[in-house]
Structure formats: C-alpha cells, structure tokens
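Here the structure comes first, spelled out in structure tokens, and everything after it is commentary.
Here the complex is missing a single protein chain, while all its other protein chains stay put.
Let's look at subunit A:
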Amino acid sequence: MATVLKQRKLLILVIAFALVFPFLIPNNYYLHMMTISFIWMIAVYGLNLFAGYTGYLSLAHAGFFAIGAYTLAILTVKAGLHFWLAFFLSCLISCLIGLLVGLVALRTKEHFFAIYTLCVGYIIYLLIDKWDSLTGGVRGFIGIPAPANIGPLSFQTPVSQYYLVLFFLLLVVFVMYRIIYSLTGRTYIAIRNSEDLALTIGISTMKNKLTSFVLSVFFTSLAGALYASFIRFLGPDIGYISVMFDFLTYLIVGGIGTMAGPVVGTLLITFLSQQLQFLQDYRMLIFGPVLALLVIFYPQGIVGGVIRWKAKRVEKSGNPQVRTMPATNRFVISRHSENKKQVKEG
C-alpha cells in the first residue's frame, strides 16, 4: 500500500510541476523544448504500447508520425477543413493505414516484423519526399494553422499551446494506464511473453496484436498531428529512419514496457542533447557508448532499473511481495539473457 501511495504522490508532484512550469521558468526557449518533448513522449507511448507491452518492435512509427502530421497539414491547408475536424480525420486516416499495414506486417514475427516495418517506414518517407504535388516534397509544407479556438480557449500563444499538448499527453498516459492495467493489457502482455501459450489459453493473438498495433499508431499519429500544428512547418525528414531511432532511444533509455519510461527517457535525452549542443554531431560519441552500456546493464532502462532495485530491496527486507499488477516488461531482460546464451554457445 505504501508504495502505491508514494507513487501517487510522486505522480501528483510531477503533474503539478508540469502545470506550473511555464510560470516557474518563463523562458520561451525552454517552454518550446518542453512542448516538443511532450509531443515526442506521446509518440513514444504509442511505440511503447506495441513494442513494450505487446512485444513487437515496430520501426514504422516515425512513418505514422509523419502521416499524422502531413494529413493534418493537407486537410487544413489544401482541403481547407476546420482544424479540429482535420485533427480528428488525420488520426483516423493514420489508423486506417495502420490497419492495412498491420494486416500484412503482423503475419511476420520478431526480426522479420522489425525489418518489414522498417521497410514500410522507409517507403512512407520516400512517398512523402517524392510526392511533390501533395506534400511539397523536399521544399516542405508551410502555413499549417495553429490549433483553432475551442470556445473561449485560444491556442495562439506558446503557453496555451504548451497546455494543449500537456492535456493530450496526460490523456494519453491516462488511457495507456487504463489499458495496461486491465484484462486487455494483460492479454497484450501474455502475447508478449509467449505467443504460443497465449494461443493455447484461447487468446486470439492476431486480433489482439492488430488492435494494439492500430492503437499504438493512433497515439503516434496524434503526436504527429500535434507536431504539425505546433511547429507549423513540415519537411519529409520527420518520417525518416533517424526519427524512428530517436523514438526508440527515448523508449529504451527510459524503460521499454514501463509506464514512466517514455517520460523519463524523452526528457533526459532531449535536455542532454540540448546541453551538449556545442559538441555538434560528436554528441553521438557520448550517446553511443552510454546507450550500449545501458542496454547491457539496464536492458529495461532507467525506470526498469529502479523497479528492479526496489523489488530486490523488498525481497531482502523479507516483506511479502506486493502483488504487482501485470508485471512490468522484463522481456528485454529475458531476450537479453538468451542472447548471452547464444553468444556462449556460439
């Protein structure tokens, strides 16, 4: 019980901090950084649902992020639709594309799924890059409107946009939490742990994987649409592989298959890379080894590491273990140890 209370307190503290942040640090640069990290976080939550909790590494998510962004841009600028209608439609269209991709991609497993989705992501990038008449190609897409007013609420200022994005982030976290800590979430986790076992206990793995995939596409494309309306300029680069690996880095550093992982990883990496800006691309010389070490020693990222450390302490102190809800993702650990085994055998 105590840990639950502590967690709740911590959560309230974090949300309170996010709420007062614009007043604590009235600096437009940091506000911008925060807003953009929130957008990345939403995208990473999408990835986390599928890669972290359902056990399939999708490398097409930057592509879906771009689809969400570009659809919003096209619908508002070219089709002249009302912002919020376009916003809704861009998520819907992304989900439909996600459904079609998922129907084919989910026939493959493990590495093959990753490779397949990597190709899908790259094709999406190429389409955006080459389809000049629709997307503006390499010149990019300009003139995307800021979010339209909702009643008396206007989203023209950076502060109001910050709160809008924060609202969506909290909503996404809330929905994620509800899903993961429900029978549906347990079902996804069962598929992650062993698809064969899931099948024998009567779980329709294909249906559940597809739902989870489309839902994760929904979150990521929502982030994309927010990105388009916040930055108001789009280039094909936002669908590029490097963005995908940024998402993945945020997720792995924070903790894949943990609830808080995307927040921790995204904040840490975006702020670190800002602080190390003076090193330019040499930053990667630092990030690369740090990431490698993290994956070796903390395959579940920072949050996973903390959870493990706490669990050990509980065990040592001899307390009966608190019955956890669907266990956090340790599949990286198990895969990791498998890899070790293979190395030894090889």
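FYI, a residue touches a chain if its C-beta (ideal position, glycine included) is under 8 Å from a C-beta of that chain, and two chains touch if they have at least 3 such contacts; residues count from 1.
Just so we're on the same page, contacts and distances are computed from a predicted model.
Asks: Looking only at the UniProt record of the hidden chain, which name from "Putative ABC transporter ATP-binding protein", "Heme exporter protein CcmB", "Carbon-monoxide dehydrogenase small subunit" or "Beta-ketoacyl-[acyl-carrier-protein] synthase III" is the right one?
Replies: Options "Putative ABC transporter ATP-binding protein", "Heme exporter protein CcmB", "Carbon-monoxide dehydrogenase small subunit" or "Beta-ketoacyl-[acyl-carrier-protein] synthase III" considered; the missing chain's recorded name is "Putative ABC transporter ATP-binding protein".
Asks: Among A:108, A:160 or A:211, which one is in touch with the chain left out?
Replies: Considering the complete complex, A:211 is the one touching the chain left out.
Asks: In the whole complex, not just what's shown, which of A:135, A:187 or A:249 touches the removed chain?
Replies: A:187
Asks: One chain isn't shown here. Among A:73, A:86, A:144 or A:203, which residue touches it?
Replies: Result: among the candidates, A:203 touches the missing chain.
Asks: Touching residues of subunit A against the unshown chain: what are they?
Replies: Output for subunit A: 175, 178-179, 182-187, 189-190, 193-194, 196-205, 211, 215, 320-321, 323-327, 330, 333-334.
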